[in-house]
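Please find one structure pasted underneath; my questions will follow.
Note that one protein chain of the assembly has been removed; the remaining protein chains are unaltered in position.
== chain A ==
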Amino acid sequence: MSNSFIIGQYVPGSSIVHRLDPRTKMTIIFFFVIIVFLANSVGSYGVLIVFALLSMFITRIPIHYIVKGLTPVWFLIIFTFILHLFVTREGTVLFEIYTFKVYSGGVIQGFAIAMRFFLLILVTSLLTLTTTPIEITDAIEDMLEPLKKIKFPVHELALMMSISLRFIPTLMQETEKISKAQASRGVDFKTGPIKERAKAIVPLLVPLFVSAFKRAEDLAMAMEARGYHGGEGRTKLRALKIEKRDIFVYILFAIVIALLLYTRN
């Protein structure tokens, strides 16, 4: 698997960010996403950037890995910036490219939006980088608990999520294996006209579906054999627990919000 795209990729570690309760991380990110849109001054952006970069350093995941992993996103960020540069017409004219006038408001607006984008993606990818998919589903199941009152199938939803997350790497391995086998039989996935390449997908997809269905059947059988009967009365091996460090992080985040509101204009 040579993909450099890191969103959704978990990197094991033992930093404090890794060990936080997943509910804490998700709550904080939920509020972070909201407060990013409150920032409107240099100071308030500064507060958010410091918070995001600090969290990033604390995870102890190699920086170059995160930077490289965000490569596909850099493009989007730069694109947003340039778009704002040309579309916003506020403030004074700074310079002209051909017939396009670039306004000072455009530069500021472009920076602000690109920065929001960057912060959002950085912080949310920190969640998936430091939290296993299983922890995330556990947290979701726990946080959606109140919905059970209105007969919402919370447990089933969480189970479906964790099963699909669990099988993403398996299916990727399978895809790689089958594509290698078909490449050995002369399929060319990488070059040639689009029409030929689209056709080359069939020998990849058919075996993949066949094995996915077979896997699903096997899994269902294995679950039943081990007495699975839905979420009723089921206890957890890894119960989620709020620790001191979680409370500490909540307080820290409250300070960040306070600082942000203070520096806002």
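Here is the rule we go by: a residue touches a chain if its C-beta (ideal position, glycine included) is under 8 Å from a C-beta of that chain, and two chains touch if they have at least 3 such contacts; residues count from 1.
Definition applied: contacts and distances are computed from a predicted model.
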Query - Protein name as given in UniProt for the chain not displayed, "Alpha-D-ribose 1-methylphosphonate 5-phosphate C-P lyase", "Energy-coupling factor transporter ATP-binding protein EcfA2", "GTP 3',8-cyclase" or "Simple sugar transport system permease protein" - result: "Energy-coupling factor transporter ATP-binding protein EcfA2"
Query - Contact with the hidden chain (one of A:T27, A:T80, A:S211 or A:T263) - result: A:S211
**Report entry** Where the missing chain touches chain A, by residue
**Finding:** 1-2, 4, 11, 61-62, 64-65, 68, 174, 177-178, 180-188, 202-203, 206-207, 210-211
